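The complex appears here without one of its protein chains, the remainder shown in place.
Order as written gives the chain letters A, B and C; numbering starts at 1 within each chain.
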Amino acid sequence: MAGSRRPGRNFLFVPGPTNIPERVQRAMIVPSEDHRSSAFPELTLPLFEETKKVFKSREGQIFLFPATGTGAWEAALTNTLSPGDRVLAPRYGQFSTLWIDLARRVGLDVEIQDEEWGTGANPERIEEALRADREHRIKAVLVVHNETTTGVTSDIGAVRKAIDAANHPAMLYVDGVSAIGSIDFRADEWRVDCAITGSQKGLMLPAGLGLVCVSKRALEAAKTAECRRVYFDFNDQAKANATGYFPYTPALPMLYGLREALACVEDEGLENVFARHRRLADGTRAAVKAWGLTLCAKDPKWHSDTVSAVMVPEGINGAEIIDIAYRRYNLALGAGLSQVAGKLFRIGHIGDLNELMLLGALAGVEMAMQDAGIRITPGSGVAAATEHFRNTREG
Amino acid sequence: MAGSRRPGRNFLFVPGPTNIPERVQRAMIVPSEDHRSSAFPELTLPLFEETKKVFKSREGQIFLFPATGTGAWEAALTNTLSPGDRVLAPRYGQFSTLWIDLARRVGLDVEIQDEEWGTGANPERIEEALRADREHRIKAVLVVHNETTTGVTSDIGAVRKAIDAANHPAMLYVDGVSAIGSIDFRADEWRVDCAITGSQKGLMLPAGLGLVCVSKRALEAAKTAECRRVYFDFNDQAKANATGYFPYTPALPMLYGLREALACVEDEGLENVFARHRRLADGTRAAVKAWGLTLCAKDPKWHSDTVSAVMVPEGINGAEIIDIAYRRYNLALGAGLSQVAGKLFRIGHIGDLNELMLLGALAGVEMAMQDAGIRITPGSGVAAATEHFRNTREG
Amino acid sequence: MAGSRRPGRNFLFVPGPTNIPERVQRAMIVPSEDHRSSAFPELTLPLFEETKKVFKSREGQIFLFPATGTGAWEAALTNTLSPGDRVLAPRYGQFSTLWIDLARRVGLDVEIQDEEWGTGANPERIEEALRADREHRIKAVLVVHNETTTGVTSDIGAVRKAIDAANHPAMLYVDGVSAIGSIDFRADEWRVDCAITGSQKGLMLPAGLGLVCVSKRALEAAKTAECRRVYFDFNDQAKANATGYFPYTPALPMLYGLREALACVEDEGLENVFARHRRLADGTRAAVKAWGLTLCAKDPKWHSDTVSAVMVPEGINGAEIIDIAYRRYNLALGAGLSQVAGKLFRIGHIGDLNELMLLGALAGVEMAMQDAGIRITPGSGVAAATEHFRNTREG
Partner (left out) sequence: MAGSRRPGRNFLFVPGPTNIPERVQRAMIVPSEDHRSSAFPELTLPLFEETKKVFKSREGQIFLFPATGTGAWEAALTNTLSPGDRVLAPRYGQFSTLWIDLARRVGLDVEIQDEEWGTGANPERIEEALRADREHRIKAVLVVHNETTTGVTSDIGAVRKAIDAANHPAMLYVDGVSAIGSIDFRADEWRVDCAITGSQKGLMLPAGLGLVCVSKRALEAAKTAECRRVYFDFNDQAKANATGYFPYTPALPMLYGLREALACVEDEGLENVFARHRRLADGTRAAVKAWGLTLCAKDPKWHSDTVSAVMVPEGINGAEIIDIAYRRYNLALGAGLSQVAGKLFRIGHIGDLNELMLLGALAGVEMAMQDAGIRITPGSGVAAATEHFRNTREG
């Protein structure tokens, strides 16, 4: 089958799953072991504590499900709410849409706030809606921190302030899937009741672990919430986790991998991780500007540091660029979804990444765009990004 | 920290998780990749087909959830039944008990048939119950094929005949978690509507994949079933799976691992795998007899080929044997659970195992039993097992 | 130790060791096994045959030493020559120099032909020297195919013709360390008597295996050659290899890795591998030209497809560029050695590499050069390389 092999590494620039660091991959190569042994809690008890740090939580409790972010979405809602409960949810992309769908399917009554795609959660409207809810029928506000469809980051701190300003008891649930571990996230400071993420983004692991950091208040709600759940039940987990065990067989390689991934974050320094994502995102944005293109995000305040959604010129199909990039240059980019299908392509710049990896990808984007008929000055995006990197280097 | 290391390999003889073959472990070391790429179905479409073989199914459809067997239990029930639906379920161990609990918690009305622990599903009683159900309120019969608590294997073919004899339309759901891939299982022949397993048993993988093989009839039921589910929804999966994709990010290492594990089964030959488990189980039973001890299984017809539950003599605590085995000899045995807690210990002989591995474990059991005060003739169990192995060798 | 971790991958652009493909790395994870078992030759016998292909040899015999290219140099000379034997060796870089030193230290009488660094073996001068050697005292001609110090590839076919033209019986020994598996090499066609390589270059493995492909004539010479050797003895190897064994314990992971690396080459197609190296090298050379810089190689005919040695402008120290590249951008470049120390830096483009990896590296070189004070147009090199790649794409 001569000619079948693709030499070199794939350039993975979708906004998740992300590259797994070598040391994390090594750490996941573990033999099976008895997860009921007396030694097992030596792994798990510190792991629960370490995991909190990446959520910036001291008060919360961590739940680790052998599942994905979708499972963690479901866990958060079904454990803390009852069928018919009303939740308020802004909608501004494919992932906020999917979470809302899930909420409805588990029986919740979702009050949707549609926002223009390319923008995010609007704290003023949230405050307004909560003020209007005098009977406090709204039990929770559901916000997607980083909407990867459009490359938009919402201001969760402002949402918290809006809830407080409305003096409303609604809980705050945040999908931090493509944010946590990459963009500053403050579970305690923002009093997030359920902070949700998956393993395959900022945590630099394969998919297979759904994480929820749950506030004391949400745990209290779990005692009476009537949505049915067993696999995702917080109470079962909490009871077993208390002594370092799980109610069913855990996915061992993921736990060992998580421990190592958190050690990576610790070694680099969480704030340094955030700064690096910011710097790589700024370089990407400088490239987009140099190409004469625009982002889907309507305004700099919405700019995501983990993914940039690049609008393609009229007459060009974003899907073709993605296809060319993958087939010709072994570069994986994210597609436009739903209402932005074909109108944009997405460059994920999240996880275990550095300047040269990104520059290689930007060079690939340049080639793919040119191949697809977009006129740009060759090298212009790469040059703009290198200028940014050279001017912002510290060490 | 001199003295902290335990040299050599752990002898893992719990009835799951099981040892991961070297080649499967290697196959799981994969970089992240774009699970939306055009190349991705080259992995998945053949994988769905290959997986059926281990269920002996041609008619069924495979669902692969990033979850465990518990998740697969929940998936089977919530996708095909509605709250209030009645199901018939014999109960004869901790795992049948847990599945029944789960069924109740998702809203089903469970008619329990208690059987003595050490026995299994009673086809006569099942037939009787179904005959009595003239209104056909019973929608499904739930049977645990191999109850690992007691080392008891039920006769699923006989259960199928009982349902047929009663001329009852109830569907048949089987927990094959510690059976499939190790003990003969025939999804099509027995017309099993939902056959459930997890990755960490006969499939020789880490936990993290819940598998369900679903009949056409159960798939039809999924269209109208009203139990709420999203993460575990068959319809979402089926729609995405049809072209080789998943509705959310799959756990890649598990998929690559599954492909290799199935190749291992294929290389050895599925019937050879069953015969090997039988032979190792017979060797274990010969050892137990030589020690003058008995199994929890009340009769040879209940003997499990994947786990032997050994009753300890009066005055001895099974938990102490397990503790000694683990601390002194690096041997992991299964504990007695619930009503048999302390009364037995369990030797799992399932998965990627051969004679010498088992003989080492049996020697360890001998030492641990003696240390705990049980009088046995040293070497007697090992001798009996070696005699069995020598007399039944083919090649 | 916050801040200690370097995120993302190292960009390894030294001219070896080279990147190890994922599948090769996986293949090397093997348990120890009995290298005297009856099953062992199933690995080794086909491996010897497969290895020949990368040398383009049918006639030769392969020797695999647990050693490096230096060991293979020594093996070639000591097995086939006797102390005092004269050899002819052109010298035009650090590696030809080191091989000559080794030849002298094992007792040979080396007639050196110094060539200007930046050029390579001169067939005319070789012919001349051989013609002058009427008594046929010269037993072998030693040529470094690809001199990585200067990025110069010599024309081995022309050297063969020169020897033939002189009608001289000297054997031809070629150091193909940074060529074989990357640049066309024809052991049989060129009648190379000892073709030498190491595992860590075109074979995409770690260092640890020294390979020699030996002609029948050289094997004959090994029967009487009097240089002392034991570890590297061909005769001992040949005797054990004949049935698939080795005279001492082989380095198993290297053998399994070699098998997989050769399968990679086979999958891509050897000629495709050569074409890819040529294309990446041409892209690199386009970049160098766009930067307004020159190569150490004096003329296009010397251009190496595996390494480009870039001359730095007056007043700039090449070592500083290398240092900046490594510390700031996690890019490893090759240094100038010996008489070109500080005057150049080297970009290795050898092994498991693709366009985007190289473009990332070129962007890194641009940044490091600018940081070191070289004025270039940012993005110019990357642009030139992308133009080359876009214009030469086939698929």
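The working rule: a contact is a pair of C-beta atoms (placed from the backbone, for glycine too) under 8 Å apart; a residue touches a chain by one contact, two chains touch by 3 or more.
No experiment lies behind these values; they were computed from the predicted model shown.
Could you tell which one of C:E33, C:D114, C:D164 or C:D299 touches the chain left off the display?
That would be C:E33, which touches the missing chain.
Which of B:S38, B:T243 or B:N272 touches the chain that is not shown?
That would be B:N272, which touches the missing chain.
Taking the full complex into account, find the residue in B:R36, B:R105, B:R217 or B:R327 that is in contact with the omitted chain.
B:R327
Need a quick check: the contact residues on chain C for the chain that isn't drawn.
The missing chain touches chain C at positions 9-10, 12, 14, 16-20, 25, 28-38, 66-71, 74, 83, 101-102, 105-107, 198, 200, 206-208, 227-232, 247-254, 323, 326-327, 332, 335.
What does the interface between chain B and the hidden chain look like in terms of residue numbers?
1-9, 11, 19, 21, 29, 264, 266-269, 272-273, 276, 327-331, 352-361, 363-364, 366-367, 370-371, 377-387, 389-390, 393, 395
Given the full complex, what residues of chain A touch the hidden partner chain?
Residue positions of chain A that touch the missing chain: 22, 25-27, 29-31.
What we mean here is this: only the chains that are shown with their structure count from here on.
Between chain A and chain C, what is the gap in Å from one C-alpha centre to the other?
Whole-Å distance between the two chain centres: 45.
Nearest whole angstrom, what separates the Cα centre of chain B from the Cα centre of chain C?
Their C-alpha centroids are separated by 53 Å.
Multi-chain contacts only, two chains or more: what residues does chain B have there?
25, 29-31
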